[in-house]
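A single protein chain has been omitted; all remaining protein chains appear in their positions.
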Amino acid sequence: MIAQPFVYHAPTSVAEAIEILAENPGTSRVIGGGTWVVPECNRDESRPAALVDLRRAGLSGIDVVDGVVCVGATATYSAVMSSPDVARHLPLLAAMASGITGGRQIQSQGTVGGSVVAARPSSDAPAAVAALDATLVVAGPDGERRVTGTGMFADASTSCLREGEILTRLEFTVRPAARWGYYKLKRSASSWPIATAACVLGEQPRLVLGGVSATPVHVDLGSVLAGRPLTPDTIEEAVRRAADSVSTPWEDELAPATYRSAVAGPVARRALEMAAHQEES
Amino acid sequence: MSHGTAPRVSEARPLAGSSVRRHDGDAYVSGRIGYTDDLSLPGTAHVVLVRSDVPHARITVDVRDASTRPGVLTVATGRSLAGEYGPIPNAMDPVPTGGQPLEIHVLPVDKVVYVGQPVAAVVAESLAQALAAAADVKVHYEPLPHVMDPEAALAADAPLLYESWGSNVMLSGTVGSGDVEAAAARSAGVIHGTLRTGRGAPAPLEPRAYCADWDARTRRLTWYGTTQAPHPLRHTIAEFLGLRERDVRVVAPPVGGSFGFKNFGHPEEYLVCVLAVALARPVQWTEDRASTLRYGARDSRLAYTASYDDDGRVTSVACDMVANHGAASATGAFGMAFAGSLAMPSGYQVPDFRCDYRVVVTNKGPWSPLRPFGKEAGVLLMETVMDAVARRTGLDPLEVRRRNWVKADQFPYVTTTGLELDSGDYEGLLDKALTVLDYAAFREEQARARGQGRYLGLGVGFEVLPEGADIPGALIGASDISTVRMSPSGDVTVLTGVTSPGNGNDTAIMQIVADRLGVAMDSVSIVQGDTDICPFGFGNVSSRGILTGGGSAALAADDVAAKLRQVAASMLHVDDAERLVLRDGFVSVDGDLEQALPIAVVAHALYTVGYIVAPDVEPTLESTRTFRMRNIRHHADDDGKIMPFSTFSNGIYLSVVEVDIDTGVVDILRHVMVHDCGVMINPRFVTGQFTGGVVNGIGAALTEEVLHDPDGRQLSTGFKTFLLPRASDVPAFEIQHQVTPSPFTPLGTKGAGEGGVACTMASLLNAVNDALSPLGASITELPAVPHRVLAAIGGGQR
Partner (left out) sequence: MSTTEHDHSTTTRLSLNLDGTDRTADVDPRSLLVEALRDDFGVTAPKIGCATGDCGACTSRVDGQITKTCLRLAVSAEGSQIVTTQGLAEDGELDVVQQAFWDEQAFQCGFCLSGMIFAASELLAENPDPSEQDIRWAISGNLCRCTGYEAIVAAVRTAAARQREIPQRG
């Protein structure tokens, strides 16, 4: 039972949602799938006066439009896993989704968009969408804006969204098929991700670490992997750079900072080796 | 009537030893079982507890605002109740064994001693109203210094939780005999070490829930709730409220797991009574998960010195145990330190042994009883010592164990702590385990893997579990009472004082009774957990459901069977009633179904035409009997030792793990379990106890740990921070049983409810250390979480 009373809204359009948020400045929360925000309210850690549920706002679709894969903000992990478009163009996203814990119940209720907005360090989606060079499409009282790269995440549990805004979709430009890898380290099936690594090795190779820092860490690969084959040497160099890139490691009750810096390299290596295996096959 | 093929009854008792299904399983799988929180009495008021934000402080609580909120019926505090009610009764009292007096109130009167401790109870018409009003209870804290670490709590200048004690030691003592120092001095080698166990938690899936209903007209209290021990609880509730015991009825609906947590002695058990009496209506409280996790266990440090001879025999063990109890509680949880010390020599012949234990209070939540009730400490210690001796002497760890075990022909065997081990064949267990796991082949595989940079390890865990306890002075006994009755239609009802935490002991008791009366399972029903209906019993603690509940039901069923034979003898005109066989629904002469009567017909005849068919037989088909374990001894021997346990089930496990040395993650590849708990009434139920215990042990060894921050706040408050193993974390188990009957129980059974936890903890600890041995690394603290393993290796380098 949620201790504090609230008004529940289920707007049927983005415009209506924005309007409701505007009417409740600073006192509303958006519900995507609700897997995070509902228990948070139930634990009395958040006391919104208005809850704005996007379930009817028409944001759950996944489409390809003009060479861009659009993943609606309320598309669930299950939707991502079963989308042929995602399978073809964003296999990394599908792999990430299929490793979400909590069972089918969570996969078919939790949303990629919700995870991105929640921006929790110990989560899967932020680093994965960063590695896929996503663009966040954000709607607010002043219209729409688009955010990319390191701009997506401001701090632990703080995304780029401002008061009164909602995420409407994530966009991914369709690029030529590239090798990719995803590795998630967790303590056990009950555990949050402790460290993740996502890499996409196209023309502009990207390696992003999750869990190890307040926000996803974009590893500066220099020219180590660009246009070069993955060899033990290049992997070694990339791993070294990954390990060095964690300047202020994240710490929580599941793992201390020293551990997170220690595993950054090994986790990066596993993602890269996964990509390397794709090359072989 | 053809010769030689006369129809006969079955050869043996058909149900004994067979894995029949749960009698009420269909109700379970279709969601129709009513647990406590599923009940809703009309007019129930709801309780929300306001909890302390600080670990140690004097408090004043202002409830004026909260009391005026909509729907609020009353807001109780420790102060508001202190005039009328004293401390709650203790499930076990440390004072007779030299410990400190415990005074636990339903709500603390002037001081809180841990974060999350309830300080006020808001009662309202609805849960929502109580929750809303709880936010308006104002607690003023006058902070006191807090202490979380037991070693720090032992310091002379440590803040005191309970000032009148003069220290933070609740209880200390020594068990064992012999001269360990002299033995060590004579020995070939000495090993020193320290082991630590993290703070675990029982964490049953169902949190606690209590509902009390006071009938002001009859002045009778009915209590419903999650308890393992209805009769003991009735006694203590009556004592606490100043009622006659008969004016309290305790009903225990099915519980969603207990593991010791739902034995009695929790303040809220009595709090709902007080509130119900005050309001003269039903009052209900259900705990949330974070609060459930405030009750912990283990959290101990064992510093040991062991000595051995060149032939690998352990000559002495001395252990200094410091147990972090957290805040005091009335649940008798402190007994885990004592039980753990008594059990410590395990099934090994340790000529000189001593354990000094201290139970220390700190500003964490209280200890809760948790299976296997502290005995994992000794198992971890002895299994660590055995491996250490193997390393020092160059002997194989399996061989070291063989050399030190009590041998199969030495039973009953008295350990150096005074426990009389009933029976066993420990080498037999190991032999059986080795038929499943090819030891030599594993060692080869391990060497190959090491060549490829993979770190495999094999660990042994062996446990002997004293169970079936009878604690002098406490309502925890090794006896129980059962009634068996047969109606005129031949229906059988069993009423028993033992309860079931969900383990199926009700079905197993029905099997025992059905066999003895020769009727089918579906003619038998059982009632447990209602003090108005069932005979007195101690509920379910210390693995005793089948020992004493089954034992007493067997005796009572035998009485009824004898009566049926007597009546049938007269009806069938047989002189010797002993010739009559009760089986397959008939009373037959020597098993011949052509000279037989349906049992229901015999029962009906006794009730309706008794003056004709059996005029000399007292017409009752009912018996109430007690079964009491006879190998308990409470008179201290010359060394001051008592024998409070009655059975000693045992087991050996072999774990194979792989340690990922880049990340410290431990993966269990194989888990071979061989168990001996004597005769199994229902092997599948027994297996379920062990597999459950194993996963508890895996959690304790690898993933589960309650952590606090330096400010005393509990960081582990849910299942994302207290990590229970899930199905995908554990391998399929390789399970074997060995049956060495107990000579002291009528059915040859032993306890089976605590098995698997301790030996899994030990086998995993040893397996991880075997895997790490080429790196010269080892861990001495559980759980072996990845960062601990990685730190032991010395970082993340390859």
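The chains carry the letters A and B, assigned in the order they are written, with residues numbered from 1 in each.
Note that a contact is a pair of C-beta atoms (placed from the backbone, for glycine too) under 8 Å apart; a residue touches a chain by one contact, two chains touch by 3 or more.
Here the structure is a predicted model, which means the values were calculated and not measured.
Chemist: Check the whole complex and report which displayed chains the hidden chain contacts.
Modeler: Computed over the complete complex, the missing chain touches A, B.
Chemist: For the chain left out of this view, which of B:R8, B:R392, B:H604 or B:K720 touches it?
Modeler: Of the candidates B:R8, B:R392, B:H604 or B:K720, B:K720 is in touch with the missing chain.
Chemist: Out of B:N503, B:S570 or B:T703, point to the residue that touches the absent chain in the complete complex.
Modeler: Within the whole complex, the residue contacting the unshown chain is B:N503.
Chemist: Which one touches the absent chain: B:P87, B:G428, B:G688 or B:P746?
Modeler: Only one listed residue reaches the unshown chain, and that is B:G688.
Chemist: Which one, A:V147, A:A189, A:A214 or A:A257, makes contact with the chain that was left out?
Modeler: Checking the options A:V147, A:A189, A:A214 or A:A257, the one contacting the hidden chain is A:A189.
Chemist: Residue-wise, where is subunit A in contact with the chain that is not depicted?
Modeler: These residues touch the chain not displayed: 1-11, 20, 31, 33-35, 38-39, 42-43, 51, 53, 55, 101-106, 108-109, 189-190.
Chemist: Spell out, residue by residue, where the missing chain touches subunit B.
Modeler: Subunit B touches the chain not shown through residues 19, 21-22, 25-26, 28-35, 37-38, 40, 69-71, 126-129, 132, 203-207, 254-257, 259, 286, 288-289, 501-504, 684-685, 687-688, 690-696, 718-720, 724, 726-730, 732-733, 735.
By our rule, only the chains that are shown with their structure count from here on.
Chemist: Can you work out the whole-Å distance between the CA centroids of subunit A and subunit B?
Modeler: 43
Chemist: State the interface residues of subunit B toward subunit A in the complex, per the touch definition above.
Modeler: 127-128, 131-132, 134-135, 290, 662-665, 702-703, 707, 715-716, 719-721, 723-729, 785-787, 790-791, 795-796
Chemist: Quick one: in the complex, what on subunit A touches subunit B?
Modeler: Answer in residue numbers: 1, 3-5, 43, 185, 187-192, 194, 253-256, 258-259, 262-263, 265-267, 269.
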